[in-house]
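In this view, the complex is presented without one of its protein chains, the others remaining in place.
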Amino acid sequence: MCRWLAYTGAPILLEKALYGGTNSLVDQSLHSRLGAETTNGDGFGVGWYGAPDTPGVYHSTEPAWNDQNLRELAGHISSPLFFTHIRAAIGSAVQQTNCHPFRHKNWLFMHNGYLNELATIKRDLILAVDPSLYPLIKGQADTEVLFFLALTFGLEDDPPAAIERAMGFVEDVATRHGVPNAFQGTVATTDGETIWAFRYSSERKSRSLFYTTDVPTLRKLYPERELFKEFSDNARLIVSEPLGDVAGVWNEVPESTCGIIGPDGEELRAFEPKAPSAAVRVGA
Amino acid sequence: MCRWLAYTGAPILLEKALYGGTNSLVDQSLHSRLGAETTNGDGFGVGWYGAPDTPGVYHSTEPAWNDQNLRELAGHISSPLFFTHIRAAIGSAVQQTNCHPFRHKNWLFMHNGYLNELATIKRDLILAVDPSLYPLIKGQADTEVLFFLALTFGLEDDPPAAIERAMGFVEDVATRHGVPNAFQGTVATTDGETIWAFRYSSERKSRSLFYTTDVPTLRKLYPERELFKEFSDNARLIVSEPLGDVAGVWNEVPESTCGIIGPDGEELRAFEPKAPSAAVRVGA
Amino acid sequence: MCRWLAYTGAPILLEKALYGGTNSLVDQSLHSRLGAETTNGDGFGVGWYGAPDTPGVYHSTEPAWNDQNLRELAGHISSPLFFTHIRAAIGSAVQQTNCHPFRHKNWLFMHNGYLNELATIKRDLILAVDPSLYPLIKGQADTEVLFFLALTFGLEDDPPAAIERAMGFVEDVATRHGVPNAFQGTVATTDGETIWAFRYSSERKSRSLFYTTDVPTLRKLYPERELFKEFSDNARLIVSEPLGDVAGVWNEVPESTCGIIGPDGEELRAFEPKAPSAAVRVGA
Partner (left out) sequence: MCRWLAYTGAPILLEKALYGGTNSLVDQSLHSRLGAETTNGDGFGVGWYGAPDTPGVYHSTEPAWNDQNLRELAGHISSPLFFTHIRAAIGSAVQQTNCHPFRHKNWLFMHNGYLNELATIKRDLILAVDPSLYPLIKGQADTEVLFFLALTFGLEDDPPAAIERAMGFVEDVATRHGVPNAFQGTVATTDGETIWAFRYSSERKSRSLFYTTDVPTLRKLYPERELFKEFSDNARLIVSEPLGDVAGVWNEVPESTCGIIGPDGEELRAFEPKAPSAAVRVGA
């Protein structure tokens, strides 16, 4: 389900990361190579940071490959950090409120994967969302529920811990209902400065996730390539599947890993869900 | 918020009730005369009964007045009982899953009005929906919540009692949260044979509701009018506001009233919400 | 570009021909097996005959695979003759006015393929459309132009001759502009009683086209199969690519062939474009 892409670095036109080359994200909307579903035509979304405090968000139910508005926006909006997502819907309706990335204040959140047998576990998940946050839920997508659980469990203070708790809670509830393999997928979230990306699944066979080699290294590897000179030293892409075929550009994020990239540097660290203790769970 | 129309009688093309004349329902999507909001361009829906067991439902987010598909469908679908609704959204997104009429098995449900301060009371309402029904909720509209409360409180067995309980429960919850004037509006529901229509508001100043005089009487009143000869003896329309200006055609449904029309006859009876007892409330 | 399906026979619910089984038409919207483009997600359309004089037409820009309205309509509309089309757009915008089937009075028209280098030849084609018909053109699709040329050249009187002239005229104009391989594809048109289907391309490598073996023969071939007992003796499907895998059901229409099926019987005859003489060409 779905493909996504995140960019951080000097401001670039969105189209630089979305179109062109081999297997661009918009190409992947028509035919991706690695996704569980090869066509991701059930809508798309873009969230981008810039001058105003909160990120702008654009969602559409049109398939990305033929969408004129996306082409226009991508060709005229520059941003130093943005999330884009193309959707293959499983279960919930194709509508703008079910498009990723989801936003809350200055946070964005997107996901490739699913919560297993959502219909069985959803009510218990919703009950655990903080009552003050509950009215902000606009759609019916499993990802939106996960996002609001993470917000409930402290996403704004400690994202990795909050995601541990959110996924752990989902696995707990699923177990109680006899649902196997509760969580699948890759998740990305950001506050506009730092990006946290997660690759995890209960069955330990997760959707793919890749990040780019740093640009200075790429310039050394490929001194003749114009493309790498166009990107800033600190530019990075994190993607569901590689764009293009050039060796050495893409590095796989291992299973059960959290990647962090921000002003304080970059790291990969082990990631394991951990259901929240009663003290942390608000509103259950 | 919104305008709706229900028809029962011999099968007619939907367009007979939707287009033409003065102030047709589709005219009301552009400019209604009596509605709280005069333009109802935030989508529309049609639910119609015919040969298959369950009613067909068509929802669109396009404004009704220029929608070619609606014109086509209305010109080619005949039905002995159908519901149509044009929406002026308050609060929830304009998307197909928030369009009325809502459907569950062979039941349809629509509403003109609102549940006051839904954001404050929604979580408590959702908690009262039977857990087996909860996963079937597809949107975020207040009317859909009301429908599922009614289903929880026995709509399929005794619609007036279930609506009493649903509206009573809403008023209860609102009171507990200090929200005034909890319920506003007119509601219609049907199983494909009988229509139950309700006009009620907590503040006793409800959205308007009208029904047609029986056709034989109209033929006597207006012997020269072709229109009334085209309708069957048992044809009835129930509407938010009158279509056209002809005297004697439209009768107002009084405040706090439930109207029933079906194979067993027709009646108007007093209506008063009554919160359900603990025994009836399932899943609270 | 595109896949289409035509049905004639006793009235059936549209869904019987659109959904279910292996490689149904709606499956083909997501991933067809034989089409030049495997995904046909740029909208779809349905045109169906029934009681009113003219066929109803429903067009949507949503991809067919997830469209709830299509599912509803297909489950509640019966028809003895209908056309459905799923689109992979080449060149013209994805909008309802570019969806097939196109309609004029009681005629429907659809196409899988293209007119080569339309931008170069379109102005000359448009000039040849009868001035009285020109204002009825609502979109920018090449198929719509072809349809209006056919109408100009006498479609309502002699469909095979009109299609010969229309395709011949397109080839003529293309030749004058130095455009090769002017016409590609399969075309279907009907007046609600007879269906004319064409398989032709200037380069003699045409898009695929199949028709079903007659139902009595299929019942003899597969006496245990319920499916063939559900269809009437005179039921036929004409499709871009086979639905399902059962041997003996599907017969290929040869290159440069016109197939006719109607009250007067069925036949396959050779087909060759023939540019219209000056006397026939009105409005050039």
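All chains are identified by letter, namely A, B and C, in their written order; residue positions are counted from 1 within each chain.
Basically, contacts are C-beta pairs under 8 Å (C-beta built on N, C-alpha and C of every residue); 3 or more make two chains touch, one makes a residue touch a chain.
What you see is a predicted model; the values in this text were computed from it and never measured.
Enquirer: Which of the chains on display does the removed chain touch in the whole complex?
Expert: The chain that is not shown touches these displayed chains: A, B, C.
Enquirer: In the full complex, which of A:24, A:38, A:78 or A:251 touches the chain missing from this view?
Expert: Final answer for the missing-chain contact: A:78.
Enquirer: Have a look at C:54, C:97 or C:251 and name the one touching the chain we're not showing.
Expert: The single option touching the absent chain is C:97.
Enquirer: For a quick check of understanding: of A:59, A:87, A:165 or A:236, which residue touches the chain that isn't displayed?
Expert: Spelled out, the listed residue whose C-beta touches the missing chain is A:59.
Enquirer: Using the touch rule from the top, list residues of chain A that touch the missing partner.
Expert: Touching the missing chain: residues 13, 48, 50-52, 55-60, 68-69, 72-73, 75-78, 96.
Enquirer: Residues of chain C in contact with the chain that isn't shown?
Expert: 92-93, 95-97, 118-120, 122-123, 126-127, 131, 134-135, 137-140
Enquirer: By the contact definition given up top, give the residues of chain B that touch the hidden chain.
Expert: 30-31, 38-39, 41-42, 61-63, 66, 68, 89, 93-94
Just so we're on the same page, only the chains that are shown with their structure count from here on.
Enquirer: Quick check on chain A against chain B: do more than half of the interface residue numbers occur in both copies, making it same, or fewer, making it different?
Expert: Mostly the same residues form this interface, as more than half of the numbers used are common to both chains.
Enquirer: Report, in whole Å, the distance between the mean C-alpha point of chain A and the mean C-alpha point of chain B.
Expert: 40
Enquirer: At least two other chains touched by the same residue of chain A: list those residues.
Expert: 93
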